[in-house]
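The complex appears here without one of its protein chains, the remainder shown in place.
The block that comes next holds chain A.
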Amino acid sequence: MTETRRPNPWNLLAWLYLAVLFLRELVLSAWDVILTTLSPRLAVNPAILAVPLDLRSDAGITLLADLITLTPGTTAIHVSEDRRTLFIHSINAASPEAVVAGIKSGFETAVRRVLP
């Protein structure tokens, strides 16, 4: 639904949505990482994954990478030279496609509403 709309940095509602989404992800994944850390059997499936980027501006990519890194369980490691791929390390990537799809439909879609 937001694919065709142009990003608008003054869209306060979109920023608010981004903040709420971030807080929700923060709580959910923090809980997830806490359970993982304390479980007797360390059930981790770590992976370094390539996330193809639709964001084009440095500001947008920076914001996305920061949000990914702040969320427990995922850390942005590298952006390719051509700014088309973000490499992340995920603590639980039993299905890598689902992790990448989750980032694209969640954070990236929300960021694209405010930054190009």
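Criterion: contacts are C-beta pairs under 8 Å (C-beta built on N, C-alpha and C of every residue); 3 or more make two chains touch, one makes a residue touch a chain; residues count from 1.
By definition in this document, contacts and distances are computed from a predicted model.
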{"item": "Hidden subunit of the complex - UniProt protein name among \"ABC transporter permease\", \"Transmembrane sensor\", \"Na+/H+ antiporter subunit G\" or \"NADH-quinone oxidoreductase subunit F\"", "value": "\"Na+/H+ antiporter subunit G\""}
{"item": "Chain not shown, touching residues in chain A", "value": "26, 30, 33-34, 37-38, 42, 44-50, 65-66, 69-70, 72-78, 80, 87, 89, 91, 93-94, 96"}
